[in-house]
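In this view, the complex is presented without one of its protein chains, the others remaining in place.
Each chain carries a letter (A, B, C, D and E) given by its place in the written order, and its residues are counted from 1.
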Amino acid sequence: MILLVEVLISALLVVGGFFALVGSFGLIKLGDPMTRLHAPTKATTLGVGSVLIASMLYFAVIEGAFSFHELLISLFLFLTAPITANFIAKAYLLHRAQPEALPRTERDCGWANFDAPKRDAVLTPPLNEDPAQR
Amino acid sequence: MLRKLLPHPLLTLLLTAVWIMLLNSVSLGGLLLGLILGLLIPLYTAAYWPNRPRLRNPLMIVEYILVVLLDIVIANVVVAKTILFKRNSAMKSGFVAVPLDLRTPEAITVLAGTITMTPGTVSSDLSADGRSLLVHHLDAPNSDELRDTIKQRYERRLKEIFE
Amino acid sequence: MIAYALMFCFGCFGLALLFNLYRLWIGPLIVDRILALDTMVINSIALLVLYGMFEGTTIYFEASLLFAMVGFVSTVAYCRFILRGDIIE
Amino acid sequence: MSVALIVALPFLGALLPGLMIRAGRNACAATTGAVTLLAFILLLIEAPAVMSGEVIQYRIEWLPALGLHATFFLDGLGLLFAGMILGIGLLIILYARFYLSKNDPMGLFYTYLLLFQGAMVGIVLSDNILLLLIFWELTSLSSFLLIGYWKHLPEGRQGARMALAVTGLGGLAMIAGMLILGEIAGSYDLTVILQHKEAIQASPLYLPALLLILLGCFTKSAQFPFHFWLPHAMAAPTPVSAYLHSATMVKAGLFLMARLWPVMAGTEAWFYLVATTGLATMVIGAAIALFKDDLKALLAFSTVSHLGLITMLLGFGSPMAAVVAVFHIINHATFKAALFMTAGIVDHEVHSRDIKRLGGLAALMPITALIATITALSMAGIPPLNGFISKEMMLEEAAHSAWAGNPWVIGAVATFGALLSVAYSFRYIAHVFLGPRRDDYPQQPHDPPFGMWAAPALLAVLVVLIGLAPGFFAEPLVVATAGAVTGGNLPEFHLSLWHGVTPALFMSIAAVAGGGLLLWRHANLERLWLAAPRPEAKRIFDALVSAAARASGRVTDALHDGALTRYLAILCVAAIGIGLAGYLGGQHSPGQRPQLPVSTVPVIGWLLLLVSCLSVALFHRQRLLALVLIGVIGLIISIGFIYLSAPDLALTQISVEVVTVILLLLALNFLPKQTPQESTMPRKLRDAAIALAGGLGVGALCWAILTRDFQTISDFHLEQSYPGGGGTNVVNVILVDFRGFDTFGEIIVLGIAALAIYALVETILHGPVSRRLRAWTADQVEAKDRHPLMLVVATRVMLPISLMVGVYIFLRGHNEPGGGFIAGLVVAIALVMQYMASGFAWAQSRSRYDYHSLIALGVLFAGLTGVGAWFAGRPFLTSDFGYVTIPPLEKFELATAMIFDLGVFLTVVGSVMLALASLSRIARRAGETLNPDPMDIDPSAVARDTEVR
Amino acid sequence: MNHWIIAPIVLPAILAPFLVLATRHSLRLQRTFSVAGTFALAAIALALTVAAAGGATEVYEVGNWPGPFGIVLVLDRLSALMVLLTGLLAVAVVVYAVGSGWDARGRNFHPLFQFQLMGICGAFLTGDAFNLFVFFEVLLIASYGLMIHGGGPMRLRAGVQYVVINLAGSTLFLFALGTLYGVTGTLNMADMALKVRELAPGNEALLRVGGLLLLIVFAIKSALVPIHFWLPGTYANAPAPVAALFAIMTKVGAYAILRVYTLVFGAEAGANAWLAADWLLPAALLTLALGMIGVLGSRSLMRLIAFSVIGSVGTLLVALSLFTPESTVAALYYLIHSTLATAALFLIADLILERRAIGGDLLHPAPSFPQAGVIAALFFAGAIGMTGMPPLSGFVGKLLVLDAARGADSMALIWTVILVTSLLAIVGFARAGSTLFWKSSAVTGEDDRAGETLPKAASFVPMAVTVTLLSAMVLLAVLAGPTTSYLEATARQLYDPSGYIEAVLGPR
Partner (left out) sequence: MEFLVASSVGSLTAAGIYLILRLRTFPAVVGVAMLSYAVNVFLFASGRLAIDLPPIIDKAATGYTDPLPQALVLTAIVISFGMTAVVVILALGAYLESGTDRIDTDDRAGPQ
């Protein structure tokens, strides 16, 4: 049983390392920033994910103490990775992409990067009061 | 009254779980403290989360998660293969617009996140009215197919969960 | 066996970091470098977890957690700077 | 006691004129006069005793560490000078009452005058040479004020400054001289010093002391080549010139030479320095005086000449010469003060002091003319006036003195000096009062009121009386004084008008005849004089001072031009240099500590760090990139800390780094995004060289420390952490307990930083910046969406989780890595995340915490936790802890350190947020609008809104 | 344990947040509490000085942890004196700031001021090297806030320079501390003194590196050439009352030099005894020279005063660098004097600048201004103080310094530099004063009377403060005897550190 788990852990580690490596390799191999974005956002998450699972198993089985920390880290990563990717993509689009070259939104407005929010917020004039004082 | 004291019951549950995860051990005291914090913290943060959506079908979440996890694993293998074995010039990368039926911001976010974490796609931008999603694909010969997959596989399920 | 796997894994993540460094060095866009940093953070988190396993201790987990949180915030901050100039508006 | 009182009275009275001026000018002058008179009377009371050879002393201990004491003594010399100062002072006060116009602030004048008088009396009555120095400097200062009294006149300003500079120079030299003298004699008390002639003259330090002291004396007494300041000081009101520049201050130098005569005189050095200087001054001063057209200038240089005469006499070093010197001091004081006053009267009446524009005044103002004539004849040395007697005696002494073996040089030169003296004295009479009556005066001059001529008239009477009966009117005083000067070995002498047929008589006759001849040919000589090149002392002085000022300005400006980069380079070089010197200055043996093994991953981290450092240096001009690289470096250092067993450091470093980056990004928004390429290549190379040297130095130092073993006090902390501090995380226990005081200071630093930032932003937003900001436009392309939906949603989930993490890190800090500081940062970062997502205004409107109060509360919590220990009778910040068990829960710990840590937490959150809030105000002023909604587009809200609106 | 020892630190440390918390919106309340607190601080300092005059070195173990393991505060004659001087100066400055309205020209003046006092007192009282660093930082960051109080482009740019240079200094401080800890394994200064005595010879070089780097740090604070460059810009651009408070800042550096290099590197430090002396003397002489050259060469009033501060620091450090009891007495006496003189001059400069509508700070003739007569008198007195002329204490101080240099190897050089630079200063101040006051009255003739129309009440408090500072210099001269006898006892304590060490570490 222990051996099985050891094998499993080892496999997870190897897989994790491999994917992480591929992800970072993609980061240098791929030719265009938008495509480069794919590599780390996916490969790395699986890489780290595998390592985290391996770690949980390791502590639970080998060290005999359950560890939930890893779940929390995974939660954080899964929550944040898409946002990070989204922002990097937006930053790239803003400076490098022609809005015309992008597919149409099929709505009566453009992409948020280039077109002001459709239902514009009711903008108030600048306040003179100090927000820190209220 | 109860809603005021317990603005986010699910969140309270989540936070208590987070607390246990943080403590890395289960004990009565820890659970109690976690529960207290899980009650108190949402009281403070509720202000930052107005118009919290109500989940229509929480059980559906489990199914969704399983689907996505599976897709992630597959996606990784696919992307790894693409990166390792395909010449850059041979990749058919590009953008595709995905019109959205979802309206809840939370649901849209989950969808966009899912897209980013799964095969060769990254959610890059929303349309200015929030009803269309700009997706970049690493290597997809047929972008219409991709769009349909997204709508079928993920958006449909999310619609069931959230709206 | 786990030890060997760990070594392998250390090697992979180490090499990954070097790749990230390469991207950081050549850029060419600032976005590329931010992406490289973000990837570095994620690889570091994995390294920390591996190190915890290696030493058999869990005291480094908070650091990983914090790395995750902080990496996210700083990447968003850099991007927001590019996007809007003012990161808190 | 009364000696001290004589000195003190003028000072004590100095405030009175300023007060009395409200009661009128007469009251003001009367008060001043009364003060002086009182001092004078006190002096006269002591006079008989002094004349009979007694020395009156008074001593107050002041500064034993230095040997500076308020000690006074009154002997013959002191009596003469003090009498002169106070007596002539009285006359000057009277004269000035009528001289000063209604526009002149009289109270101020008398105040200055009394200050000066006190200082002078202090000089002549001091028994302690350090005390004497104090009064000496005070005369310089008060005379500065008096000379510059007419502050609207440029001559007055320049004259005052010149006098101050020259006498200041002398005064400083004198300080050194006096200190040396005190060193030789073993005391600063004159009465002691005067006993040590042999010791002083034998000391190798005698010559330096002599030179320095003489420098002081010569400058004060306007001896060649320092004679030039005196005529320019004449820009002062005439009473000042009469008082300072004839009767008193210029005689301070003479006084000191006389005072120190018993121990300093009699050596070759003394003779050559003093006698030669005196002789030269006498002739040069007289020559200049002859060709001065300004009455006061003429008198001023005549004063220079007479001072030279007296100096020469003192320089001879023989007791009889000293007697003559004393006698001439008295005579000069009488006739010269009177002459100044007549010059003042002429100026006052005619509104001109230019001899060329004067003449024939004898008919218009007979009384003045009479006084002037008598006193001028005395100055010329015409019998039967007092000037004649002392000049005869001087020539007698000169005739008997040899210079470098040459027996007649001094006699001849002295006779020539006397001849010139006759010439200018006659000129004063002939060209001003005699000659045809002129009608071109702006208004008819006439004799002034009695009050104004009374004083000079009294002096003129004295001139005659002493001339006629020197034995009666002057001899006792001369004996007493000269006795003091010579230290008791006074020769037999008798003052009389007729000395018999001596060489001096013939010299005198030659002088008078020659003088007359000179005056007769004055016009021709003047042409020659004007044609001859001669150094204009004032111009030289001015050029010197302004050159010094310019050079100083240039040096100062060149060094302190505001080039911070150079300052920093110098600092770096200094630090590297002194470090290297320190290293080379002591023994060094290489360390023996076994080194830790190196594995692959750390090497990779090291590589990352090195490359990042290099990149920052190379790419720093792209500022955003520099910040990204800072992020990388922070990350690697944090990992390094973890690897090297410092988890607390890693947590702190990484969270501080992100907040720093955020702050820098916020600031960068309004700064240029690129640094222009402006350093030259040599400069870059220079900086790179300094940087490399610094890096090498620090690296080597680090290496040297890392590779050696040492004993440290932290074993105690490891041992006591749990039993004494109640925590297993030793670092945290050190922070909140062992060295909680450091942490207390540290959070205060943080709090102050936030308060200062807030204050700064407040200030600039209320200034002109505000306008500039309103016109500010973004200098880069902007995305159109400010608050993208995805980020907002993600942070909604992240915020509560992050807060949970914050609480967790706070609570565990005492036992595991964490604590209030890191927790504070985590919470702050979580809030920042919220703010980044939904904007400051919206987020701020959701939580109404006053960050000022948060900071203040934090510091107060921490501080009051510390103070709390007082009530338990323990020192500040003494902690207490205990374990609590509430069934069925596990045992848990409560510690006061937690409250302290809570203070830390609050301060951190408050400070970070206040700093961010302040920065966001700048953005708002730059035209950023407030967002009422948390995200740009909320598709569901659109649906809802269409129903509501 | 005498809790009063920590009061000069805790009082402002509690008062400042209280001011922020409770009185932030009421300037009147802020002023009341801040002034009252400052007076209380001065009173406490006086009491501490009286206590210290008894001769015993008192130790306060913060957190009840014994030295060298915890942080200790040490009250001896020197620290008491410095705290007292701080308290008195602070009273003058805070009253001036309130009276002149300077405190209302920006936010948070009083909290920052109190924190500044806390930092200064802490630096004087602490017996721990790292804690000294912390207090240095407290006083520095508060000084940053105060220095830029009121804003303005020049002030802010000068502020950047001031901060950057001091950040470099703080960095160096940590390098030095790291080195010293790495060699001696301790942070407590008394303990460090013992460790230095027993040091293995092979560690000597590193110890010296640490010790000398520390010297650079203190030299930056005290504005020693060639790292004095920060001072003219900073002081010339700081608000005048703040510059007046900064009079004590350079003294913090001087104090630290005196403390560290008599205690740790004193007579018993073997091969490392008097480590700083050889470096300090030439640098101090240069400082004195450059400072006074600057006085002569300055074209603006604030800069002139700033350079005179550098010059006075030079004089002080010349005396200090001789490291004899006599020279230390002279140095400390001069320290007190120059603190008063500097503060007085900056306040007088403020009185001038507040009134001189045309010409501002520049030493060019400009029309006369209200109350020019009175202010001229004050300036004259201030200049007398700074140039070291009688009857103010500067003269006594200078005599003490000269006297103390007697017998030193470089006596002739020291005397020459001190005396020649005095002349430069005299000429410089005379030029400045006659330009400001005499030439000014020449420019417009005689409209001094314009001043009579100015409300006198508004300027009463500032003038009274200035006069008080000037009078304090007279008093210091008159009381030179008792003062120096206190200082002699102080020097005895410093040159026999066994009392200090035993008080901190217990008898051994």
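Definition applied: a contact is a pair of C-beta atoms (placed from the backbone, for glycine too) under 8 Å apart; a residue touches a chain by one contact, two chains touch by 3 or more.
Fair warning: this is a prediction, and the values are worked out from it, not measured in the lab.
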Visible contact partners (per top-of-document touch definition) of the missing chain: C, D, E
The listed residue (D:I60, D:L696 or D:L894) that touches the chain absent from the view is D:L696
Among D:I637, D:A778, D:V797 or D:V867, which residue is in touch with the absent chain? D:I637
From the list E:G99, E:G182 or E:P497, pick the residue that touches the absent chain. E:G182
Of D:M178, D:A280 or D:V730, the residue that touches the missing chain is D:V730
Residue among E:L29, E:A104, E:V160 or E:L479 touching the omitted chain: E:V160
Touching the absent chain in the whole complex: find that residue among E:V35, E:V209 or E:A236. E:A236
List every residue of chain E that touches the chain not included in the displayed model. 130, 133-134, 137, 140-141, 144-145, 148, 151-161, 163-164, 167-168, 170-171, 174-175, 177-179, 181-182, 187, 232-233, 236-237, 298-300, 302-303, 360-362
Contacts of chain C with the missing chain: which residues? 55, 57, 59
Write the list of chain D residues that the hidden chain touches. 557, 560-566, 568-569, 572, 593, 595-598, 602-603, 606, 609-610, 613-614, 616-617, 620-621, 623, 626-627, 630, 633-634, 637, 640-641, 643-649, 652-653, 656, 659-660, 663-664, 667-668, 670-672, 675-676, 678-679, 687-688, 690-692, 694-696, 698-703, 705-707, 709-710, 712-714, 717-718, 721-722, 728-731, 734-735, 738-739, 742-743, 745-747, 749-750, 752-754, 756-757, 760-761, 763-764, 767-769, 772-773, 815-817, 821, 911, 915, 918-919, 922
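The rule is short, and it goes like this: only the chains that are shown with their structure count from here on.
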Minimum number of chain-to-chain contact steps, chain C to chain E: 2
Greatest number of touching C-beta pairs links chains D-E
If we define chain centres by averaging CA atoms, which chain lands farthest from chain E? Would you check? B
Ranking chains by how close their C-alpha centroid sits to the total C-alpha centroid puts first chain E
In terms of CA centroid distance, which chain is the most far removed from chain C? D
Interchain centroid distance [CA atoms averaged], chain D/chain E, Å: 15
Note the residues in chain E that touch 2 or more other chains, in rising order. none
Quick one: which residues in chain D touch 2 or more of the other chains? 758, 762, 783-786, 788, 790-791, 794, 798, 801, 805, 840, 852, 920, 928, 931, 937, 941-942
Which residues of chain A touch chain B once you look at their complex with the stated criterion? 18-19, 22-23, 25-26, 29-32, 34-35, 37-39, 41-43, 45-46, 65-69, 71-72, 75, 78-79, 81-83, 85-86, 89-90, 93, 102-113, 115-119
Which chain B residues qualify as touching chain D in the complex? 8, 11, 14-15, 18-19, 22-23, 27-29, 32, 37-38, 41-42, 44-45, 47-51, 53, 100, 102-106, 108-109, 112-113, 123, 126, 128-131
Chain B contact footprint on chain D (complex, rising order): 784-785, 788-790, 792-796, 799-801, 803-805, 807-808, 834, 838, 843, 846-847, 888-890, 892, 934-935, 937-944
